[in-house]
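Following: one structure in structure tokens, then a few remarks.
One protein chain is absent from this view; the other protein chains keep their places.
Our next item is subunit A:
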Amino acid sequence: MSENLIVPTMAEMLAQGKQPEVLFWVGCAGSFDDRAKKITKAFVQILNRSNVSFAVLGTEESCTGDPAKRAGNEFLFQMQAMMNIEVLNAYEAKKIVTACPHCFNTLKNEYPELGGKYEVIHHTEFLKSLLDDGRLTIEGGQFKGKRITFHDPCYLGRANNVYEAPRELILKLDAELVEMKRSKANGLCCGAGGAQMFKDAEAGNKEINIERTEDALETKPEIIAAGCPFCNTMMTDGIKNKEKEGDVKVMDIAELIANAQDL
């Protein structure tokens, strides 16, 4: 990292009497997982470069409750939701961006009924709007002509019908976007959703992430693009299992954009 990241918190903003344009919901993976932290930083670099006024909750952020809800623990989910909503509403948050489709889905769809009504967007949609508004410019750079396939996260794609924003960003890199046989609404899960990330799989004859990695490898990609920290982990593990880590990289869309800009 060549530059220092500027990451204001909502508390600091409030102290200065300011309200950021957008609240960046980092999420648990983005905060703690070593691989996902890189995605977080890449996204912040782009935000800094594009002079986006944003802030994070920092230590006031807590799990959205998504994995608890999908595991069936509605109590824990709603406890988390109510606590987070209290914090978000106290800061009068209006617009939230997140790099995790699970946080995105939960904040966007399940919080409103519990009193948390915000405009919630996924970071790929946000990056696309920065491009459209001319606040961010990218040239293909090192990704020009590279074969990139995009793995649709279930909670971004099927769950919320966001298919185009990440693809348009890849095309902006002058890369060759190649689709897997199962993509968009027919995309195959990476195997992490529904709290599977935190447990062993039931007995079967294959791991789901291996099945999905094979889909991706069939397209002979140089890069597998992801839009979810959990998908990223699953696909990275799949690539390692196939001993392809020398040939194929798994990268988040935010990392692609940040690297293209050579930030």
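In the analysis below, a contact is a pair of C-beta atoms (placed from the backbone, for glycine too) under 8 Å apart; a residue touches a chain by one contact, two chains touch by 3 or more; residues count from 1.
The working rule: contacts and distances are computed from a predicted model.
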(request) Between "Acetoin utilization transport system ATP-binding protein", "Amino acid/amide ABC transporter membrane protein 1, HAAT family", "Cell shape-determining protein MreC" or "4Fe-4S dicluster domain-containing protein", choose the name on the UniProt record of the chain that's been left out. (result) "4Fe-4S dicluster domain-containing protein"
(request) Please pick, from A:L23, A:L47 or A:C63, the residue that touches the omitted chain in the full complex. (result) A:C63
(request) Name, in rising order, the residues on subunit A that touch the hidden chain in the full complex. (result) 1, 5, 7, 9, 26, 28, 30-33, 37, 40-41, 56, 58-59, 61-63, 65, 67-76, 78-80, 82-83, 105, 108-110, 113-114, 154-155, 158-161, 185-186, 188-189, 191-208, 210-212
